[in-house]
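What follows is a set of notes on a single structure, which appears directly below.
One chain of protein is taken out of this complex; the other chains stay put.
Chain lettering (A and B) follows the sequence in which the chains are written, and residue indices restart at 1 in each chain.
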Amino acid sequence: MKLWKRTVNVRVGLLYLLPSIILFGLFVFYPMAKTIYLSFFLTNQNGLPVYFNGLENYTFIFSSDEFRNSMKATLLFVVYTVPVSVLIALIMAILANEKLKGVGFYRTIFSSTMGISVAASAVVWLFLFHPSVGAFNNILKTVDLPAVQWLLDPDWALLSVSLTTIWMNIGFNFLVILGGLQNIDESLYESATIDGAGYFTKLRRITIPLLSPTLFFIITISLINAFQSFGQIDILTKGGPIQSTNLVVYSIYKEAFVNYQFGTASAQAIVLFGVVLIVTILQFKFGERKVHYQ
Amino acid sequence: MKMPLSQKILFYILLTVFAVLVFFPVAYAFLISFMTPQEVLMGNILPRSFSFGNYEQAFERLPLLKYLFNSFVVSTVVMAGQVLVCAMAAYVFVFLPFRGSNLIFFLFISTMMIPWEATMIPNFLLIQGFGWTNTYMALTLPFFASAFGTFLLRQHFLTIPYELYEAAQIGGVGKLKFFWKVVLPMSKTSVITLGAYSFLTTWNMYLWPLLTTTNDTVRTVQIGIRQLQSNESATDWGVVMAGVMIIILPTLILLFLGQKQLQKGLTQGAIK
């Protein structure tokens, strides 16, 4: 009886946790283990492992030009999108944090891309990039510049996809950074004003340091999101031309659901997992020291 | 503090420049959605007339209403399920801690580091094995548990004074009743934030519905727009853009209504 009473928290607690435990187990932990398992096998059409071949899948993907190219494209994509989208969102948030009339209207506009899905964004940009009727080439034409094959030229395609992605991410980044700015105590600025600090001094000495936890958070999220990009690739380029935009998730998707190579696809998925894990750990290790002051 | 007029004007100019850049694609798509193929071809900026012909066509060529309905059902179910499952878990971590509950919490949080795409192959095989392809089950159930949601709600629950829980215990209020009558109402802001966020992300989900729907029964609008585009792009951009406008409207409205809430909730969850 006593034991029964003492363990009431455990029993009720586990009951309340049960849905989460089952769902995480079924749809996260089990599949994660299964992915690792599959990555050591050759599979048949139905995804059943038929032949254990150890690390063969890994040595295969790392020696394949296709996968190495995919990793390179992914890294470039991350480098193109993350810093720019955070920086632009930061500038916009700083502007929209001023106490001006009608600033709410601008905030709404700035955050709007968060409400637009990947698919819809990609379709809109697909049209903007259209070689003959798209807005960008129309603009180039009016200033007498040669048309650009935005999505068909291997030198341009990754940049075009990156541009689309930056635009898509701005809304969310903006909202988060604006929230961080509004958490900064107004009296700090007032005190600095009395001391004679100008706009940029306040920005450099107060705003940016105090915003660093938010920036740290948004950079981590953006990095992870960038590694996971899929929808815009599927609609804009399908990984082409000549695989210049074959980002890792698209590569996994193709390998698994077009080529039915679940083993090698799983090996790629494990690499993706490893990269995201390392990014997260590095971020926390280096970020922790720099941003924790409170 | 009065801002000098010159500075004010500069701020407005910069704000406007950014607003135009950010909103240009959407505004342009909106204008295109009223154009005939000929107008699009000529590179016009303004449509000749604002008639809804393209919108009617979009509904005719695809079962858009059906897709909208599906998206709405899926998003609503995920929203409700996620809030409930996460709130229950967060409740335990804050009010019913036991030996090992911290470990479980860490285990939950660690799932944030597993990109969902890394597990999609076994997940797909699992859903196929259950025979759930082309069902709402496949699109909703896997997303009920969320590390982010549990974390967000836990952070808010921590701000509820523990004395309230103790008082309820003394007053003979059961644990379940305390959860429904005190914790959830007191955390309205976080619950709404999480709800809006999960609705938005589910509505916008792309890869998973692409894998698990092979016909129109439960297919969502995101996949619908992909179809519309690949069927029509060569000829009729006006209709495609009309479709885009239709599918972004619900989430834009939701975002505009909940913008303040979302921004507050997200940063709170993020920073603390």
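One rule holds in what follows: a residue touches a chain if its C-beta (ideal position, glycine included) is under 8 Å from a C-beta of that chain, and two chains touch if they have at least 3 such contacts.
Rule of thumb we're sticking to: contacts and distances are computed from a predicted model.
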Listed names "Peptide/nickel transport system permease protein", "Transglutaminase family protein", "NADH-quinone oxidoreductase subunit J" or "Glycerol-3-phosphate ABC transporter ATP-binding protein", matching UniProt entry of the absent chain: "Glycerol-3-phosphate ABC transporter ATP-binding protein"
Sole contact to the chain not displayed, among A:N53, A:S132, A:T201 or A:N259: A:T201
Residue among A:L42, A:L100 or A:L188 touching the omitted chain: A:L188
Interface with the undisplayed chain - residues on chain A: 185, 187-188, 190-197, 201, 205-206, 209-210, 293-294
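One rule holds for everything that comes next: only the chains that are shown with their structure count from here on.
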Where chain A and chain B are represented by their mean Cα positions, the distance between them in whole Å: 15
Residues of chain B touching chain A in the complex: 1, 3, 7-8, 11-12, 14-16, 18-19, 22-23, 25-26, 28-29, 32, 40-41, 43, 85-86, 88-89, 91-92, 96-99, 101, 104, 107-108, 111, 113-126, 141-142, 144-145, 150, 175, 200, 203-204, 206-207, 210-211, 222-223, 225-226, 229, 233, 237, 240-241, 244, 247-248, 251-252, 254-256, 259, 262-264, 266-268, 270-271
Contact set on chain A toward chain B in their complex: 7, 9-10, 12-13, 16-17, 19-21, 23-24, 26-32, 34-35, 38, 47, 88, 91-92, 95-96, 98, 100, 103, 106-121, 123-128, 130, 132-133, 135, 138, 141, 167, 170-171, 175-176, 178-180, 182-183, 190, 193, 199, 213-214, 217-218, 224, 227-228, 230-231, 234-235, 249, 252-253, 256-257, 262, 265-266, 269-270, 272-273, 276-277, 280
